[in-house]
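What follows is one structure encoded as structure tokens, with my remarks underneath.
Shown here: the complex without one of its protein chains, the others still in place.
So that you can tell them apart, the chains are marked A and B in the order they are listed, and the count of residues begins at 1 in each.
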Amino acid sequence: MKRFSLTAVLPFVWLAAFFLFPFLLVAKLSLSEVALAIPPYQPRLDLSQGLNGLSAFAQGLDLETYARLRTDHLYVAAYLSSLKFAVVSTVILLLVGYPLAYGMARSGAETRRTLMMAVILPFWTSFLIRVYAWIAILKPEGLLNAALSSLGLPTLSLLNTDAAVYIGLVYAYLPFMVLPLYAVLERQDESQLEAAADLGCTPIQAFWRVTFPQSLPGVAAGALLCFIPMVGEFVIPDLLGGSGTLMLGKVIWTEFFANRDWPAASAVAIVMLATLIIPTLLYQRQQARMVDGR
Amino acid sequence: MNDPARPRLNIGAIRESFAPWADPNAAPLVRFEGVYKQFGDETAVKGVSFDIYEGEFFALLGPSGCGKTTLMRMLAGFEAPDAGRVSLGGQDLAGQPPHRRPVNMMFQSYALFPHLSVEQNIGFGLSQQGLPRAEIRARVEETLALVKLEGLGRRRPHQLSGGQRQRVALARAIAPRPKMLLLDEPLAALDKKLREETQFELMRLQQTLGMTFLIVTHDQEEAMVVADRIAVMSAGEIAQIGRPAEIYETPNSRYVADFIGDVNLFEGRVTGADGTKVRLGSNDCPAGLEALEDDHLAMGSPVWLAVRPEKLKLHLDPPGETANRLSGKVVDYGYLGDWTTYVVELASGRTVRAAVANVSRLVERPIGYGDPVWLTFAPDGAVVLTR
Partner (left out) sequence: MTRGPTLFNRISVFLGLGFLYAPIVLLVVYSFNASRLVTVWGGFSTKWYAALLKDQQMLDAIWITVRLGLISATAATVLGTLAAVALVRSGRFRGRTLFTGMLQAPLVLPEVILGLSLLLLFVAMGLQRGFWTVAVSHATMTLCYATVVIQARLVSFDRALEEAAQDLGCPPIRAFFLVTLPGIAPAVAAAWMLAFTLSLDDLVIASFTAGPGSTTLPMRIYSQVRLGVNPEINAVSTLLIAIVTLGVGIATLVQRRPKGVPRG
């Protein structure tokens, strides 16, 4: 084993300074208390007092903010509701994304390339703009209701409801679900389906017994790739959701910018992080396995 | 060696008289001394020592994973030995990075730079030496002519055929005029016919340049055709070094006999040895086996007799009672055009392969499945092996 890699030094130092160290700051802040000061928390580490400063700092830290999170109904509700939004959206994404990815994989080689581009392109266009586009559709005097009333159907009031948040989440994360699914489905050998048919499977049986089991790594990758960032989503619940829509990303934002309760924002971030560690590790293992399998 | 009076194709004759390894005063160009190399848990090279002489065409031959490529990469500088010494021209190479070593390598994948033209590829090493532009151009032209690629200098590697790419890789490696050219499975990607042609071209090139070539290959025919000497490798060790004919006719072990060409091995025990001949008792041959052998082998010691298929003579009628007479029946045969190989099952159950040259177009008595046949061989056609 080499002692260290020379090329890694610069990016390593950069990431340590701007990614790892800030995380430790979040962790530290979550153990601090709110104060009417700038910055609005205490204790603050005062190194000019030497060891005394350090011990005073250490004694100032406590778990009070976390206790506050546990007892405050709002935080608990936001936590559970975030998970609910993420889980339900992931399931809907699978139901929407799988047929799309499957259809893409079954198309001819030329068409496949074009379809692939078509799915990636929205990913390159601004997330914010794509979410914004839905406001014009969903608002009470928007395009959806205009279409419905012209058909003589009752209108819906979707904007600023949970339903709008689900639509937004599914819409924004669809490429993230489709691409891993497509990657595994596209690799499948057509002759396997012929073999299954030869052995007496109807096309639908062949799908469930041959294609679907082989696509499970893609299902797992897609689900995790969508679930993890959705838990912390801010823009979609903020723009499409109502005042009653509770999500952790929104809570952090509000605590931070509106209430200036930095310790609470940090503690919520830490709790969210702790929740996401396991899915993240699962995702990384999945990725490593897919790379090895190639 | 480049005597113009000598016909250029008569390489075999030149090679006959070339034997610096037999001269005790000759200094080798390359010397491997007790070289070891470990990769993880696996020992790739286990204490290998051998010399390569100036002007020699040397082959490292062995199955994949035997350590031959590792040895070559040590010479190029891409691997460092864990123990032992590799020296070039008497100078230890340890610590010298690849770009300072006066050897060039032709890579198995060719490793042509896809973003550079053929000329730029060939001139790469020359410009690295800091030669003036005009000289680089002249040398590139000269090298292109040498590998018969005139007029293709402007092309990119992906616009060439496999055979042409192979020549560009070769040209790129010889253009800087290294002290030694390393060839890592240089012909593996070519089809059989092109491979055979290129083998002769490699030999001609080596003679023209007077350069030392080291080739790594798993193809024993290729090694036999091109090399002055072959080192047969097995699991990180050298099993035998010698001229192709020595390796083929007098292998020193069952491994070498089996790896180079086809061979029939008979197991037996020594029943008599007089310093010129040895007699064996064997289940395979009730009349006993006999071979030339000047070593005094101990009575009763287990040995093997190696007989090449073409050294066996096939008889349809029983020959006279002699040693080295085997009888059995044909269980299989394969017609190869120039040869027919017969698989004969002996009474002992062992199967033996015999190769018969098809010298006439019509056969009086065709041999078929189940036909009883007799096989004989001369005592000087067999080699006694003790390991």
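By our rule, a contact is a pair of C-beta atoms (placed from the backbone, for glycine too) under 8 Å apart; a residue touches a chain by one contact, two chains touch by 3 or more.
Owing to the predicted nature of the structure, the values given are computational and were not obtained by experimental measurement.
Participant: Which of B:His99, B:Lys193, B:Arg361 or B:Arg387 sits in contact with the chain that's absent?
Facilitator: B:His99
Participant: Who touches the missing chain here, A:Leu174, A:Val210, A:Ala223 or A:Leu246?
Facilitator: Spelled out, the listed residue whose C-beta touches the missing chain is A:Leu174.
Participant: Specify the residue from the set B:His115, B:Lys192 or B:Arg387 that touches the hidden chain.
Facilitator: Among B:His115, B:Lys192 or B:Arg387, only B:His115 touches the chain that is not shown.
Participant: Name every residue on chain A in touch with the hidden partner chain.
Facilitator: Interface residues of chain A facing the absent chain: 1-5, 7-8, 10-12, 14-16, 18-23, 25-26, 29, 39, 96-97, 99-100, 102-104, 106-109, 115, 117-122, 124-130, 132-137, 139, 141-143, 146, 171, 174-175, 178, 190, 193-194, 224-225, 228-229, 231-235, 239, 248-249, 252-253, 256, 262, 265-266, 269, 272-273, 276, 280, 283-284.
Participant: Kindly note down the residues of chain B that lie in touch with the hidden chain.
Facilitator: 76-78, 97-101, 103-105, 107-109, 111-115, 124-125, 128-129, 156-159, 172-173, 176
Note that in this section only the chains that are shown with their structure count from here on.
Participant: Which integer distance in Å separates the CA centroid of chain A from that of chain B?
Facilitator: 60
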